[in-house]
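One protein chain omitted, others in place.
Up next is chain A:
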Amino acid sequence: MSTPTRRVDAREKVTGAARYGADRTSPDLAHAVFAVSTIGKGRVVNVDTAAAEAVPGVLTVVTRIDPAELGSPGFLMGGGYGFQSLQPLTDDRIAYRGQPIALVVADTLVAATEAANLVRADYEPEPIATDLDDEGAETLVQEEAIPLPFLADIVVGDADAAFVKSPVRIEASFDLPRQHQVPMELIGGVVEWRGDTLVVHEGTQNAGALRGGLARQLGMDLAKIEVIAPYTGGGFGQKNSLQPHVGPLALAARRLGRPIKFVMPRTQTFHQASFRPASRHRVRLGADETGRMLAAVHEVDQQTSRHDLFPSMSTEITSRLYGIGDFRGRQRLVRTDVQTPGFMRAPFEHPAAFAFESAVDELAYAVGQDPVSLRLANDTDVDPVTGQPFSSRHLAECLRRGADMFGWAGRTHEPRSMRAADGSRIGWGVAAGVYPASLAPAVARVTATSEGKVTVGVDGHEMGQGIRTAITLLISEDLSIEVGDVTVYVGDTRVAPQHLTAGSWGTATALQAVHAALRELRKHLNVADSDPVDLGAAVAATGQTSVEVEATTIAPGQPPEIIEHSRAGLVSFAGPVYPGFVAFSFIAHFVEVRIEPTTRRIRVPRVVSVADCGRVASPVTAASQLRGAVVWGIGASLREESEVDPRFGGFANATLEEYPIPVNADIGEIEVGFVDEPDPMLNPVGVKGLGEVAMVGVAAAIANAVFHATGRRQRRLPIRIEDVL
């Protein structure tokens, strides 16, 4: 038996052998580049392609595609496949700066790039609104604009009345910036036709939506489309759907009879993909003098585009953080002239927890309570929203263990009371996080051979979270075979439907299906579920050289036909409310900040995070994922903000130099821990999600630490030097 010490695809990654979408090469490859709109909104009157077409090596310049040839993919959150419903190049409307106006395909990348730079357009510009408060921005009440039950405002009791009656009242408003996922792998890949089959090699979290969306856009049969994405170079929500470049590339590749490689320039990824929308969170918290929380009101304004309604689900978690009897959420959407914003790691939960957990910290100080004790005193066993039990909830254990690991007992309560030898102000802060434990349908096909080897193909995408390792470990442990005897295929529509991997349901979803397939395999081999098995001998005893089984699993309470929805490439997850219970992952973060005496630069030398994600399916990769999410929290709190010039639209700092994500020198010690208690009520493997809850609350813990260091509450992110002068 191997021990789960290593990531199973690490060797490929450290040697450069791992093949990402754009790593495909072939002798007849053509290269594509988009020319993009230089206005923020309006109409394209004319596109001049003469100079572009004259560049040697240019094969085609496409400025308009008939919608009959390339329809809308539909919006991911509206029963479709695209990050937005708008398909550029199909009419003359410009909805946002950076929208493609021409596709150039050439023999070489330099020719395509030169030609794209020579495309000129005349426009009829229109006034734009880019921010929440801009003139022309249109505010909608979410539950009226999108009348779907799971997007309705959460209301329990009469929070406004209970708030007014509360002896202690906290009220604050928080502003959060636009942010971008910026995975290191650029969007793109290779699109090719093999006969009448369309093959797409592209890093994605949702090969199923690429297939389903292209089938809808091009009017093709699903069976004639293959999407192959064994490795995705980071997704973080950006690659959760069909991007608008793929359809035009498919058409161009068919017409030219050549495969086309497209690698989106970094600056264009800020404009041609989703982003975390700007949001404002107003929190009112009522409590008694002991700090017992009685009422909470959480109101959210969140940016969306003109053409799609990207919903907010912020109050889903703030209503569950504590046992608050009266809660009222209100979520509004603000239409602005941008591409449709979307999911970025802990999309709503990171902003929501920053606001809510900052207010909770303020409450602790208002009633003179230790922030950890106050949180423990407000814990709950029952979901305040539905009255159902949590499938598992170990938030208190996260807080206690984290406090212990961090040395919280050594903290002095008063702000500005801790100082380092070099004069730096020291602040220690805490915050909790919670995230829905969802599940999606999945199909697992397992083949076992008489040599004792196993191959599995299953729904899931490997984007760094370690899903391939978690699946390998499950099979290796179940069947007592070496890790090296297991081969896992994910991210490939040829082996499974490839439902969206996101929302922290990926690993639990895949493992549940593989677990079910292994039960089928054991039945086939006449081996009892719990018995040890000599796999090779058991397969040989069937008289075959290999045995293949398949299993399909769905989330608790889902109808069986949901699998057909998933096979079509549509989002089909369920949770966090299931029949008879609700399921969430939990976390507690403890942060030390140091504020340098002269520069007032804020550093984060030390973080301790303890998570309750059910059973830890892959200890090594889980620890890495948790550390990485803390790095995300540091970036989101102290660095990342996408700037907008209201005159021009788009994003002004759309490079990796000017949109600063954390670098190695920004990161200090990050100690992580896991409660590691299985959650058998949610699924037989006892696994909840980790990747997103791991980031939820980091920002609040940092802001609370900054308050502890300086005595100043932080109401907006990122926190800058001028906020602590």
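Here is the rule we go by: contacts are C-beta pairs under 8 Å (C-beta built on N, C-alpha and C of every residue); 3 or more make two chains touch, one makes a residue touch a chain; residues count from 1.
Here, contacts and distances are computed from a predicted model.
Q: Which choice in "histidine kinase", "2Fe-2S ferredoxin-type domain-containing protein", "Carbohydrate ABC transporter permease" or "MoxR-like ATPase" gives the name that UniProt lists for the one chain left out?
A: Going by its UniProt entry, the chain not pictured is "2Fe-2S ferredoxin-type domain-containing protein".
Q: If the hidden chain were put back, which of A:D48, A:D107 or A:D370 would touch it?
A: A:D107
Q: Which of A:L103, A:A129, A:A159 or A:V182 touches the chain that is not shown?
A: With A:L103, A:A129, A:A159 or A:V182 as choices, the missing chain is touched by A:V182.
Q: Please output the residues of chain A touching the missing chain, sorted low to high.
A: Residue positions of chain A that touch the missing chain: 5-7, 9-20, 22-23, 25, 27-29, 54-57, 106-111, 114, 181-186, 231-234, 236, 263, 265-266, 463-466, 620-621, 623-625, 627-632, 655-657, 661-667, 669-670.
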